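Complex shown without one protein chain; remaining protein chains in place.
Read from first to last, the chains carry the letters A and B; within each, the first residue is number 1.
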Amino acid sequence: MTKPELGVCYYPEHWPEETWAEDARQMADLGLTWVRIGEFAWSRLEPARGRYEFDWLERAIDILASAGLKVVLGTPTATPPKWLVDEMAEMLAVDADGKTRGFGSRRHYCFSHDGYFEECRRITNELAKRFGTNHGVHAWQTDNEYGCHDSVHSYSSAALREFRIWLSQKYQSPEALNRAWGNVFWSMEYASFDEIELPNLTVTEANPSHWMDFHRFSSEQVVKFNHLQVEIIRRHSPERPVIHNFMGRTLSFDHFDLGEDLDISSWDSYPLGFLSDRSDRPNDFALRYAKSGDPDFQAFHHDLYRATSGGRWWVMEQQPGPVNWATHNTAPNDGMVRLWSWEAIAHGAEVVSYFRWRQAPFGQEQMHSGILRPDSVPAHAFSEVSQTASELTAVDGIEIGKSDVAVVFDYPSAWAWKIQPQGTEFDYFRLVYDHYCALRRLGLSIDFQNAANPDLSGYKLVLVPGLFSWNQQLLEEMRKTEAQIVVGPRSGSKTGDFQIPGDLPPDLPADMLDLKVARVESYPENLEINVPGSGSFKFWREHAQAGSTASVLLDAEDGSPALIRQGNNTYLAGWGDDEFLRNILQDVTERAGLSTFNVPEGLSFRRNGKMIFAFNYSRENINLNELGIEAEYLLGGSNLAPSDVSIGKLT
Amino acid sequence: MTKPELGVCYYPEHWPEETWAEDARQMADLGLTWVRIGEFAWSRLEPARGRYEFDWLERAIDILASAGLKVVLGTPTATPPKWLVDEMAEMLAVDADGKTRGFGSRRHYCFSHDGYFEECRRITNELAKRFGTNHGVHAWQTDNEYGCHDSVHSYSSAALREFRIWLSQKYQSPEALNRAWGNVFWSMEYASFDEIELPNLTVTEANPSHWMDFHRFSSEQVVKFNHLQVEIIRRHSPERPVIHNFMGRTLSFDHFDLGEDLDISSWDSYPLGFLSDRSDRPNDFALRYAKSGDPDFQAFHHDLYRATSGGRWWVMEQQPGPVNWATHNTAPNDGMVRLWSWEAIAHGAEVVSYFRWRQAPFGQEQMHSGILRPDSVPAHAFSEVSQTASELTAVDGIEIGKSDVAVVFDYPSAWAWKIQPQGTEFDYFRLVYDHYCALRRLGLSIDFQNAANPDLSGYKLVLVPGLFSWNQQLLEEMRKTEAQIVVGPRSGSKTGDFQIPGDLPPDLPADMLDLKVARVESYPENLEINVPGSGSFKFWREHAQAGSTASVLLDAEDGSPALIRQGNNTYLAGWGDDEFLRNILQDVTERAGLSTFNVPEGLSFRRNGKMIFAFNYSRENINLNELGIEAEYLLGGSNLAPSDVSIGKLT
Partner (left out) sequence: MTKPELGVCYYPEHWPEETWAEDARQMADLGLTWVRIGEFAWSRLEPARGRYEFDWLERAIDILASAGLKVVLGTPTATPPKWLVDEMAEMLAVDADGKTRGFGSRRHYCFSHDGYFEECRRITNELAKRFGTNHGVHAWQTDNEYGCHDSVHSYSSAALREFRIWLSQKYQSPEALNRAWGNVFWSMEYASFDEIELPNLTVTEANPSHWMDFHRFSSEQVVKFNHLQVEIIRRHSPERPVIHNFMGRTLSFDHFDLGEDLDISSWDSYPLGFLSDRSDRPNDFALRYAKSGDPDFQAFHHDLYRATSGGRWWVMEQQPGPVNWATHNTAPNDGMVRLWSWEAIAHGAEVVSYFRWRQAPFGQEQMHSGILRPDSVPAHAFSEVSQTASELTAVDGIEIGKSDVAVVFDYPSAWAWKIQPQGTEFDYFRLVYDHYCALRRLGLSIDFQNAANPDLSGYKLVLVPGLFSWNQQLLEEMRKTEAQIVVGPRSGSKTGDFQIPGDLPPDLPADMLDLKVARVESYPENLEINVPGSGSFKFWREHAQAGSTASVLLDAEDGSPALIRQGNNTYLAGWGDDEFLRNILQDVTERAGLSTFNVPEGLSFRRNGKMIFAFNYSRENINLNELGIEAEYLLGGSNLAPSDVSIGKLT
């Protein structure tokens, strides 16, 4: 049971030193206990090679600590300074078009560059040595938002060199690689690892196996880069947790792999920016929630990142008002900053930290609001943060147990379907999100499980949508569990080498699911196939042939099986629309013995044991009684106003 | 009278040698008689420079031949292996943005590269020597799908060098070129051929004459590249026809020029992929036919490629199920594979060959279905191929005579209007296709005639839509024929140098058509000009002034002439919408003494003499009697179910 806390992101280097103490005092007064600093300050920490200027940072930490604040210290490796870049211009990443991604903003480095790797080792080492045991430093953040600005994949000569080494280690011989990739196709065979190129700039698409390995390699380069810093920090700063701040809907590297090296996963939650720029919701939905955010998007990431480091997680950056970076930047409705904060806590966040303390009047993010305005007057969010802080003191802590439902999540599957969507809409995130939201409409709390290393024990319902390829551990977990398991669509449709399995998808042993997918179709918007009485398939549907031990429960209107079941395993032969998913999940939750209720659009609902948490994203009142919820309320009540929060205990 | 046959594309190098014999037996049992192999196998035929490994191919041919199959052997020049590309990296094409188009897929070569040209000579020579008189080899295919993946135009240094030589040979002096291009405009004059650049990467558009010559040059480079192989094959492999497989809606090189070197033209017919990705049809139409294909698109290409090599033609690759490469990949409705096969035969195909025998579980096309599934079980198409094969044995052969109607077709016109559309919708294919479909709606069978070298004798109606520029032979043919000739819009609007003719468009002698187009307009979608009582012009309309010997038959609502006639020559002063084209063509077919009937959307209809062929692309029954067709049916009957075929003899 964690006692939730609040924090803030702060840049002492942006402000006159004489203001730091007052800032610290005001933060503490507001009820904040954590403050993240330092992550973009390289040019101030080392203005020229070897000229370390750490004293100002120490003074800042001292001042913050004196006010009772705990510091998260960031490594500054997301923003190498110009003098360093000029020393080794080859450290810059190259985009898929072959253009070098230059200095002048941030994340201007290639994860595969040896020289920059050594520079990161050096600066992290210096910082960790100096501040590792500083009494004010209570945690560390590595770098900042890996993958942001599409920065995982680099097509540089450094990346090519490392990729060839990586391939040679994986395959040992070109012949093995040629077989795994099927390079006999189109005479793509290599006689040596030195012949292999990066998969960009080909005449038509490159081999999907080639792309898949490049995705794996690139993800591992990020993990390796992060690992270097974690090791150094752990060596010099024992007991302080190491954190990284992930972003929303970022799937270019495997967050489970990276999260293994962290003590705490965190993410940067920008509900309005994400709805504007990273959503598949239809336009009318986006307009309806333009000032509150997608009611499921935050929950999804809270649940996902709760899983990536074994349960401990934070919101490192919480949107406090309008931001600068989305296509359109609205202001949140009054109450939403408090709502988002509480929602994170309901999903188990140990800390919710706002970005940022004071709006900067300069630079790229000058239109990004803070808790204070640029003129140091409290901004809109101030009072909501204050209210949240007060309310938090009344909470003993939030107990996050295991949910009844698990969704198996897999970053490589995201890469696979990006490489080979087969129909433009086939995006892994979108597919999983549709299933996640359908579960949420039934009032269920959800855990994510890493497909590579799952623990399915204790769940009553497990979903495995769109999984690229099986692995032994997952199959064993599926065999062991008594949960209802819903597999598909497209799950198990490839081997790990990105080939079609010899027994065809879904490639499960016949005693689990005796089924072969004989052919698949992708549909454009507005072309659907009806499953009479249950809804429709959109975007993707499969023509499956059930073996003798599997039962076809539903047929599509053209007679092709839509829903197949064998024992606890249910197979979805298509991408269900909302109606289909509601009906099918209603049925399967009943089989699983789960009680559900209908959650209206706009209500974000979470249950931890007997505790319920309700968040109203809509512009209408929502009456929880009418939904069949009987509870005693600790905060709010059964009648939930727009942007309001209710916390109760089921009676 | 040809006896139609069926075939298949097969890649023995993709499968264990021990399975070849069974594959061959199964092909033969299914009723296939032709098998195309070898066209992407360079890395297996020559794994390193000079190390020829042809034995496996010979064994494969022997096995196929033993089963009674006739082999089409492909030259592997569309996929040069990595060792070769690494020897001469300059052989790679460069795109219009200046980016090199690298190794890793296919068609990675520049047609103008000397070194690669020599390599193609070498490998073709080796193959032709070894297999030229092999008893199993009954035909050859050169390379594969020239122009696919936008591969005709290369902006490489090799292309620049060859282009300068080509220009110097064409114009002999820079002064002549300057005059022909009008380079005095914007001070673009050259003092030497060595000053001339490729027309890409200019500040605003380059001179259209410059672009036009670059298109001509690039087309000729393809023809020259193909010619090399044809010559070698003919030398070493007498009596075996040489074939190339064209693609749909590919106009980047002159297929008539290339077809002259072939014995047989063929094309790769992917009805569903083409409707998804290469169609101007409105969205509701595309959805309606998403699982059957555009009812006119295949017929168009059948008719076009029947013309490119003097009448002999095949379908080399017939879509057998969902493919991998379109934006969305649907499965054909049951029966469509048979329908497409019969439709090709009705248009005179000697062979319909399916792509491919077994779906490959690896590589870029792993989602491309075959006649067999990857697990060797018959796929959906299998039974339809089988049915088609059985039905074919009952047919004596198809007699393709001359049609009553000819459409004059011209690849350079496609280049011209791509260079200078004047309104975004002005695409040559789209214009010709609209006229072609309007003729089809009247139940007419159509021939294409090469504008550069036409024979108009025997036709009753000739259409010349959007012809860039006249040539003497065409004018003479037009003078000689007694057919009704429909010219325009935009025909004759340029000289061969891409200048406006001195006497203005349509640039016909006054005794043929006494008319001047004084100005033209391009219209956006939804801006049309009505021609009262006849329909409307869309996209393009002209303000023409008729001389004394020409009669204005129709005016647009603003008083500008819409339809002008002089003797047999009728001029269309705009791009007619469906209604306009139907009305005008109805009128002119009556003048031509042609009988017509109204073909509903969704019915593909073809007549060869007394024989009629009807193909139902729609989801509704079509009753041929109700359309006024009286026939005795050899296959099917007057009531045509969806996806069904009827073949009859008019009574």
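Please note the rule applied: a residue touches a chain if its C-beta (ideal position, glycine included) is under 8 Å from a C-beta of that chain, and two chains touch if they have at least 3 such contacts.
No experiment lies behind these values; they were computed from the predicted model shown.
Within the full complex, the residue among B:47, B:182 or B:567 touching the omitted chain is B:182. Across the entire complex, the residue among A:105, A:172, A:424 or A:598 in touch with the chain not shown is A:105.
The residue from B:274, B:415, B:523 or B:537 that touches the chain not shown here is B:523. The hidden chain makes contact, of the residues A:28, A:290, A:452 or A:635, with A:290. The chain not shown here touches chain A at positions 13-14, 40-44, 47-48, 76, 79-83, 86, 93, 97, 99-108, 148-149, 151, 276, 283, 286-287, 290, 321-322, 324, 327-331, 359-367, 369, 373-375, 377, 379-380.
Taking the whole complex into account, chain B touches the unshown chain at residues 97-98, 181-191, 195, 197, 199-210, 420, 422-424, 497-504, 516, 518-524, 526-527, 543.
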